[in-house]
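A protein chain is absent from this complex, but the other protein chains hold their places.
Should a chain be cited, it is by its letter among A, B and C, assigned in written order, with residues numbered from 1 in that chain.
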Amino acid sequence: MDSPVPAPSPTRERLWRIIFLSDTPIGRTFDVVLLWLIGLSVLTIILESVDEIRLPHESLIYALEWVFTVLFSLEYLARLWVVRRRWRYALSFFGVIDLISILPAYVELLLPGTHYLMALRVLRLMRMFRVLKMAEYMGEANILLAALRASRRKITLFLTTVVSLVLVEGTVVYVLEHDANPDFANIPQAVYWAIVTITTVGYGDVAPVTVPGKMMASIIMLTGFAIIAVPTGIVTSELGRAIGDQKRPRRRCDECGWEDHDPQARFCQHCGTRLG
Amino acid sequence: MDSPVPAPSPTRERLWRIIFLSDTPIGRTFDVVLLWLIGLSVLTIILESVDEIRLPHESLIYALEWVFTVLFSLEYLARLWVVRRRWRYALSFFGVIDLISILPAYVELLLPGTHYLMALRVLRLMRMFRVLKMAEYMGEANILLAALRASRRKITLFLTTVVSLVLVEGTVVYVLEHDANPDFANIPQAVYWAIVTITTVGYGDVAPVTVPGKMMASIIMLTGFAIIAVPTGIVTSELGRAIGDQKRPRRRCDECGWEDHDPQARFCQHCGTRLG
Amino acid sequence: MDSPVPAPSPTRERLWRIIFLSDTPIGRTFDVVLLWLIGLSVLTIILESVDEIRLPHESLIYALEWVFTVLFSLEYLARLWVVRRRWRYALSFFGVIDLISILPAYVELLLPGTHYLMALRVLRLMRMFRVLKMAEYMGEANILLAALRASRRKITLFLTTVVSLVLVEGTVVYVLEHDANPDFANIPQAVYWAIVTITTVGYGDVAPVTVPGKMMASIIMLTGFAIIAVPTGIVTSELGRAIGDQKRPRRRCDECGWEDHDPQARFCQHCGTRLG
Partner (left out) sequence: MDSPVPAPSPTRERLWRIIFLSDTPIGRTFDVVLLWLIGLSVLTIILESVDEIRLPHESLIYALEWVFTVLFSLEYLARLWVVRRRWRYALSFFGVIDLISILPAYVELLLPGTHYLMALRVLRLMRMFRVLKMAEYMGEANILLAALRASRRKITLFLTTVVSLVLVEGTVVYVLEHDANPDFANIPQAVYWAIVTITTVGYGDVAPVTVPGKMMASIIMLTGFAIIAVPTGIVTSELGRAIGDQKRPRRRCDECGWEDHDPQARFCQHCGTRLG
């Protein structure tokens, strides 16, 4: 459990339990209310960005923004109040996310014109994962995370190789296309094209026009075929292992050492001895 | 068997057997005729939507539409007649599909101008799966479904993460591109772009134009690489398990009937009897 | 070996051995020459389609075409001459391919203006696989084919589901987009868009413009994510099985039945008995 430690005071510890855990009815209610608040506030932010919706309802949206900001500010202060080591919480991952999701509103009050930063309040969504962390999806998430963690080094190595590859491939196509195609005016642009291509996204906003450029692009696409298989292979292998480990608790016979028994087995498959 | 229970009358039970099962020659004929009717009626709907085909043949298509509507209506009434609990069937998945595939024609008769809803009759295609359900692909479908069902929670968790990710990524690129690019005029539009990108569809109808926007897009694409590997990994692992379970040769104990023994087992795991 | 049976004559049988097998030096030379002829003739067809290359070299290309046509015609006649059952060969897969790769040239002689059919001579490429069939890649190809064959029914079922899905999804987006977007003028066009989307190709030549259309498209893309995982999962599972079966010949102990021994093992891992 990596939740912060409560402050040494009965009131604060009770509040801490409600806010940070979900093992009491009131704690679970708090989580549900918080999830709804996060969802509604993110929806408000999204709708606010649409001119057709904001302009006719400007004052309503303005009011809603401040309601959410005040509620999340209170929640942030409450969290700071109940934990034992405040700085540690304030600098933790979720502490920073909490601050970022309320700060833009106050910043805009002081520095008008920074309105676009408001959109960063959408990071509030990340807080959702704190609530989910304690919920039923924990086990599944752990398997996925274990698989990703086990593949971490392989994926790092793979991404390093891919980054080098797109740098080299982008430069080669830049040399080939440069004169004929303003889309390949410089290497960063060509590398952007190489990334769009090797990930098979393929917007088509940048595309080769010369014959050598298209030939090179064809080679890149066909080899990219094999490349896209690598991360899938990595994750699948590790995931298969993680799922297998989880699903197959096996029993061992003390007599002959045979290990491959079902959890419900009563006799050894191999020597017939009764299992303990 | 989740087919509805027949009504308690010999005539209706006989008809029920023809319509709902396919264990008699006439039942199989009914299935084949129904599959052809579904196929032809869907083909008519598709061709009707093409102006170049509908305009010269308007009356023929109009006649065909009503032939199919009447036939499917009769079939729907017959199904209602032969089952024991009518409301239960009417509200079941296939009952609703059956109704949706005939209703638009009658609705248009009463409310002219709703012609586009006619296209929804294409949902008749879903009925095809009812017929296939009893056919030879049952076993294969079960393996695929078992694998998907086993991965249900992991895929839910994964989709939740992806939805949060595209909301956050879309907002960040919205903040970066907003001023320079009318394609990113609001967050929903930016989220649409993020979905198009992370799924590697990449239409190119919305694409970043600023340097920071393209850099962010590149990061999103490269990390999307690892993300696309996750559902594949999940389905592959579960599918491998489902296929493995099906194909693994197992030995059965004649004494107690326990079936789950290794091929090398010599004693029953459950009762300790020596295997033959 | 599914090569045709030779005709009962020493000369023809000798020629048959050269043409259909590759177990003699001259048979292998024949294969290599044939591979080169196929490659060069396909290259000629491809270059011929480029106006900038054909126009200045028209007579050279015309001559080359006839050289290849005559050589492949002679080869086709020789194959017909040496096999025992001529019609059977002529109607076999490779017999038909052989005919298609020479026919267009003669057809054009009789019916000028069918020049574009000439491009179909590119099907000659398929003949390459006949030569490769006898070569070293046989073993690898067998594993891939075994995996694909084992997944045949699952892939058929999957493709049926995907075809139904794109029909339904295309129709729904057609209903939503129809009035606002000429790209979705009819259902076939909308289904084409759905196929382009669900396979993540995403040309962008057809794309939704209305808000409900884009929302529906987003849902289709996100669920397509899970769908693309299915064929990969199927092929991977079967391939893993096929490779595993090939690589793990195991020995069984006659005494205790333990099966999991290396091929080089000399004693049973479990009971210590010397293996036979």
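The rule is simple: contacts are C-beta pairs under 8 Å (C-beta built on N, C-alpha and C of every residue); 3 or more make two chains touch, one makes a residue touch a chain.
Everything numeric here is computed off the predicted structure, so don't read it as measured data.
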Fill in the blank from the handout: Out of B:Trp16, B:Tyr203 or B:Phe225, only one touches the absent chain, namely B:Tyr203
Fill in the blank from the handout: Across A:Leu37, A:Leu167 or A:Ala180, the one contacting the chain not displayed is A:Leu167
Fill in the blank from the handout: Contact with the hidden chain, among A:Leu71, A:Ala180, A:Ala229 or A:Leu275, goes to A:Ala229
Practice task
Quickly run down the residues of subunit C that touch the omitted chain.
Solution key: 42, 45-46, 49-51, 116-117, 119-120, 122-123, 125-126, 128-129, 132, 137, 140-141, 143-144, 147-148, 155, 159, 162-163, 188, 191-192, 195-196, 199-205, 228, 231-232, 234-236, 238-240, 243-244, 247, 260-262, 264-272, 274
Exercise for the section: Tell me where the left-out chain touches subunit A, residue by residue. Expected result: 153-154, 156-158, 160, 164, 167-168, 171-172, 174-175, 178, 185-188, 191, 197, 200-204, 207, 211, 214, 217-218, 221-222, 224-226, 228-230, 232-234, 236-238, 240-241, 252, 256-260
Problem - Contact set of subunit B toward the excluded chain (per top definition) - result: 200-204, 232, 236
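The rule is simple: only the chains that are shown with their structure count from here on.
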Exercise for the section: Since subunit A and subunit B are copies that touch, just let me know if over half of their interface numbering is common to both, same, or not, different. Expected result: different
Problem - Centre distance in Å when subunit A and subunit C are each reduced to the mean of their C-alpha atoms - result: 40
Handout entry: Between subunit A and subunit B, centroid-to-centroid distance (C-alpha), Å
Key = 28
Exercise for the section: Could you check subunit A for residues that touch two or more other chains and list them? Expected result: 200-204, 232, 236, 270
